[in-house]
Every structure is written in C-alpha cells, then in structure tokens.
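Yeah, one chain of the complex is gone here, protein chain that is, but the others are all in their spots.
Up next is chain A:
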Amino acid sequence: MSDIPKADELFKSIDYNPPLTGWMETPVDFSPGHWCYPAKPEKIEYMDKKLPGLWGEPRKWLPSDADWKLPANWKETVVNGFRERLKKFRSLQLFMDICVRCGACADKCHYFIGSGDPKNMPVLRAELMRSVYRGEFTVAGKILSKFTGSRVMEEDVLKEWFIYFYQCTQCRRCSLFCPYGIDTAEMTMMARELMHLVGLNTNWIMEPVSNCNITGNHLGIQPHAFKDIVDFMVDDIEEVTGRRVKAPLNEKGHEILFITPSGDVFADPGIYTFMGYLLLFDYLDLDYTMSTYASEGGNFGSFTNNEVMKKLNAKMYAEAERLGCKWILGGECGHMWRVVHQYMDTMTGDTQWSGMTTPKSPVTGTVFDTAAATKMLHITEFTADLIKHNKLKLDPSRNDHLRVTFHDSCNPARGMGLLEEPRYVLKHVCNNFFEMPPATIREQTFCCAGGSGLNTDEIMEIRLRGGLPRGNALRYVQEQHGVNLMACICAIDRATLIPLADYWAPGVTISGTHELVANALVLEEGEVRTMDMRQEPLPGFEDEDDDWTPPTKEDA
C-alpha cells in the first residue's frame, strides 16, 4: 500500500473535466493496480467440470500482457453470447436501446466521484457495451457507426470491458436516478457473463465460487475447521458473559436453519457479529441449527453468471430439506440478500421441500408473510420483532462508549428496501445513534467500493477512490457528533469499510449490528459485564481483563 497517495493528495487529483480525446480514442490504463488478478487455472478447471462450457480455456495470463491468450473464436463466442442474452433478459435489450445519454446517472457512481475517470460514469460504462450492441446488432449502428457511437467487437474493446466492468460494484445507485431505471449493475452482470465465456475472470471471485461449491463457504473452511472456529467463539462468549452457549452444527430436526455469510465466521469484526447471533439464539433458546455444508449466505455466483448463482443458492434449500428445517433465518449480508430477495424463489423455489413453512417467530408468534415464498427471514426483521414485543432485556448503556452511525449496504437498500429494521434495532441497543447526511444513506447510500468481488488489495487505490463518498460522509458525522463506530449489515462491508475508514475517517471502527445487540443483551437479572464482545473493557472496568489474547484463526 506504500505507493498509494495520501488522502488529501488523492482528493486533489480528482478532475471532473473529461480528457480532450473522445472516449473511444482514449486508451485504457492496464498497469498493475487497475485490475484484479485473473483466476488460477485450477479454479476454472474445477468449475468447468461442474458447469461445463461457461468458462473458456483455463490458462495463465495477466491483463498487463499484450496477449491475453484469448481463444481463436473468442469474438464469435462473445457476440453470440450477447445475442442470446438479449433474448433472455428484457432488461438488457431495453437498456441497450433507450438510454438518452442525459447524464443524470453520471455523478452518482462512487467510482466516478472518487476518480473523475469518465468511463466510470455509469452512462459511459454502459456505452462500452451499447456501442458494440449498436455496431453488431442494429441497422442504424452498422451504417452510421461514426454518428451513433457504434463500434464492432474487437480485442481492445473486450479488454476495456475487463477493466471497467470490474470497476463496477453492481451497487445500483445509478439506477435510482435514471429516468428509465436503466440499471448499469445489470449490464455489468451481463458483461461479466460474456467475459467468463472466453476466460476473462478474476481470482478473487473464482476462488470463492469454487470454494463455495466444494466446502460450502467462500473461504474454503472445511467442516471440522468450521466447528473449531465456532467452538473458539463459544469460549470467547463465555469469557465475556460467563454463559456457555449452544452452537448446534449439522443437527437434524430443528425448526430453523441459520445461514450467514462465512465472512462472519472468519474475520474481525464479523466474528463479533457471529458471537452476537449465537448469544441471542441461546438467550431465546431457539430451536435452530447451523450447517457446515450450507455455510455461506453470500452468493459469489451473482458476480459471475446466472448458472453459478443458482447452483450456489440451491444448497440452502437442499440443506433445509436434509436437516428437516421449516424455515431459514439469514444473517447480515448484502449481496446474499439481493439474491435471496430478488432471485431465490424464482431460481430455486421448486427445490423447496414440502415441510417448509412461512417463517413464524417461535418467540413472538409473528408470521412473516413478506417471506411467504422464500421462507427466509432477515435477522434484523427477526430481532426488530423481538424488540417490539419486549422479548429482549436490553441495557443500551453498555454501548455508551460507542457513538454509532449506520451504513446502508447497497443491496438491501436498493434491491430490497430493508431500511428501517436495522435502524430500529440499533436505536434500541445503543443510546448514541447518528445518521450520516441524507444524500448518502438509505436508498441513496454509497457503496463500500469493494462489493461484487472487488474486495481485494491489488486494486486498493481504486477502492479508496470509490470509498470517498462514504468515507467523507463518515468523516462528517465523526466531526459533528464524535461518531466512532459505523455499524452495517453486510459481511463484505465489515471487511472493506475498515481500510476505507482508516483512510478517509481514521479512528472509526466497523461492526455488525448484532455485535451491538450482544453487548446490550442482559442475559439474566443483575448481570454485570466488564467487557464488550471484543473483550475490550467497558467504561469503568478499564483496569481488569486487559491481558487477553485474540482468538487464533490459524486453522481457518
């Protein structure tokens, strides 16, 4: 990270004036730092066995090389794939035809705001694809190419796609502002599907995809290691609360299957959120189990193609059936919830077993009709309902050392409409809650700039640039209200927001929502806690217990 400019230098380098050359003539920068590493050939080989024909030739290549070792018939493959998808997705067909280039979306993208690169304006990002559509598939584009901004598919065009469609986090902020709802995220998905067909991919997506398929989670944690980690967390919970919680794994005959993104199992600060879930469920004596086989809620398939998205999603219902669970409770995750909410039932609903029922809280009796088809409930819905019915004894003052703001994750915000439940939960578990400026939250929320498979260090500068809008809003509440913690409901956020905050708003830490729930949860009358879930002393208890060691994660 040494060659990354300081925050104020980076800020000064942003220029919103486009270059003098037209965009088709402006060359693309292929130097390292502008792209994620391509997938290791063995990952592709593995996936090609599972879903043949979608991946091109497995091979070693680098975007900085002149020769990307494309297959001989690459052009045909891409153009035919394009044609096929125009039929399969009205969104694609329509969005190719109706953009008026009004520019309303231009300054809505965090990558444009932080870089000033015109090809990061959603309208131009989509034009990278639309120009080819017009040149290859429309009469007007074929005859009047100069005048209509058309071009034919060429190697340079495909290379440009690779750079810019892996500089879009599919956050959909552009779509909110477009007068026709043109969703550049949708086009990014299609462009990535097409690139996969000829073997253009990134390792940070393909390795999780193949891991999810083999081990059930994106980190490749094997079942016994998974259990070890959970056991460590159980120990830590005992350390903090004195209570030894149950953490059922792969057990049959429970009512609820709990699935969370595996980022929560693996890394700081996700593990504290995971401990929060465990503590809450034990407190409620919930009849549930987790699974090592379905141990990933996040769906990395949605960053590659429809087929993988479906394949990975299907394991949730498969496991519910094997274990005999009636409904599924889902943890805090962004893209997992976009997939669960908008795709799951349509894709894999027919694989639901007959014993599944509309989620009903065993504690409050509330029936969640909103999830009648998927049978899958978001944990903040579940917890908000508990709080509303007074089923949780909470002591929000345990979070008094925290001044909290909330980051809406793009997917639940713009692909679902889950805005108030997490806020409701947060406001009940902490006394100091502050909103960031309205233009940066709720449906207008800004991306963490590491979603959709871009959460990798080789493109750190791009991520930090894209993180400017979020970071700046955070800095604002930090100065106005002394905010020192940003809560979120997404595992990718919990990973990506940390470097972002360190860079743009140093001093702010990141947490999940249920970590704060666990802090506030009063397990029994008169319970005294001296430390929070991170085993850091609560105010007034600073002297004790400061000799703890962090949990080991080597086994992961």
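Structure notes:
The rule is simple: a contact is a pair of C-beta atoms (placed from the backbone, for glycine too) under 8 Å apart; a residue touches a chain by one contact, two chains touch by 3 or more; residues count from 1.
Keep this in mind: contacts and distances are computed from a predicted model.
Comparing "Acyl-CoA dehydrogenase", "Autoinducer 2 import system permease protein LsrC", "NADH-quinone oxidoreductase subunit N" or "Sulfate reduction electron transfer complex DsrMKJOP subunit DsrM" against the UniProt entry of the hidden chain yields the protein name "Sulfate reduction electron transfer complex DsrMKJOP subunit DsrM". Among the residues A:77, A:91, A:456 or A:535, only A:91 touches the chain that is left out of the figure. Contact with the chain not shown here comes from a single listed residue; of A:28, A:152 or A:318, that residue is A:318. Within the complete assembly, A:228 is the residue of A:228, A:268 or A:458 that touches the hidden chain.
If you put the hidden chain back, the residue from A:368, A:406 or A:433 that touches it is A:368. Considering the whole complex, the residue from A:136, A:183, A:515 or A:532 that touches the absent chain is A:183. Across the interface with the omitted chain, chain A contributes residues 7-8, 11, 14, 16-18, 22-23, 50-51, 86-94, 97-104, 106-108, 113, 118, 121, 123-124, 127, 138-140, 144, 146-149, 172, 175-183, 186, 213-216, 222-224, 227-228, 249-252, 292-293, 307, 310-312, 314-315, 317-319, 322, 340-347, 349-351, 366, 368-374, 376, 381, 384-385, 388, 413-421, 424, 437, 439-440, 442-444, 468-469, 472-473, 475-476.
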